[in-house]
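A short worksheet on the structure shown next.
The complex is shown incomplete by one protein chain, all other protein chains being positioned as in the whole.
On to chain A.
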Amino acid sequence: MIAGGAVFPHRHLTGIEGLEPHEIAFLLDEAEHWVEANRQHDRGQDRDWARLAGLTQINAFFENSTRTLLSFEIAGKRLGADVVNMHAAQSSVKKGETLIDTAQTLNAMRADILVIRHMSSGAVKLIADKVDCAVLNAGDGRHEHPTQALLDALTIRRRRGRIEGQRVVICGDLLHSRVARSNILALTALAAEVRVCAPSTLMPPAVERMGVTRFTDFDAALEGADVVMMLRLQNERMDGGYVPSPREFRLRYGLTPERLKRAKADALVMHPGPMNRGIEIDSAVADGPQSAITEQVAMGVAVRMACLDVLTRRARGVEGWA
């Protein structure tokens, strides 16, 4: 067995970029443990749960979020951490304090782990460079959302048995999506065949350089797919700015039961949420037997528990990590 610190030598998790395939797999393996544990009824009885007891976890969310914040809060609390949430609305960010000043303030409060979401790409890395504790990226601008990619990979691995060789179609607003970027990085690193599909107005430039195949025709992209991952399209981008109308987007890119038939019969349907039902995904599909959407949410808690645990091992002096 590899000594702990060597298997995941990173202080922070700012993105999937920079992680080796075996490091991604290690995080997924760690998360598996919590998936099982979360299902047991005697949660908290086992001393193993309170790994983060006495540690302070600050969730600093400079951009509104309900689901991700909740997921990180539950993950931290299940591990016994003292979890504090800082919302941008309550913070001094609005008073003109710079991000660096905020980072230094948080640092001075001696948090053990900072979970950060910010609306600007690169903001989390900027903070990570300025603080002493571990930093976990909960989404920065259009850049990365690594725990989302990890939970998606875990969902695929559990449901399909493996990730290597799986044909994964990612469809929707890729241009503005950090979820898409992190997923492309994680899935290509784990040797999946990734297809991206969007109207050209919502396709990131030169995206094929990230090792994916681009499609504008959703039907063609779906042929033989093992996994169909839909992305959320924000309302304000559907009114002529990037696509003419929600109904025209649905016409070309909506995942309907008929369209899903082009994928493999047992293809997995995924969505990071929140969904626009009846636009990018029909309820019959979202709630159907092939959907893994609620499972993704469950995996999210397990993956975040694993990340919080792994990133604090060095500070906790866990044997082999100190």
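The rule is simple: a contact is a pair of C-beta atoms (placed from the backbone, for glycine too) under 8 Å apart; a residue touches a chain by one contact, two chains touch by 3 or more; residues count from 1.
Everything below uses one rule, namely that contacts and distances are computed from a predicted model.
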Leaving aside the chains on screen, match the unshown one to its UniProt name from "Sarcosine oxidase subunit alpha family protein", "Dihydroorotase", "Glutamyl-tRNA(Gln) amidotransferase subunit A" or "ABC transporter permease".
"Dihydroorotase"
Given the contact definition stated above, which residue among A:A31, A:C171 or A:V207 touches the chain not shown here?
A:V207
Residue, one of A:H12, A:R78 or A:K125, that touches the chain absent here:
A:K125
In the full complex, which bits of chain A touch the chain not displayed? Write them out.
17, 98-100, 118, 120-123, 125-126, 140-144, 178, 181, 204-207, 209-210
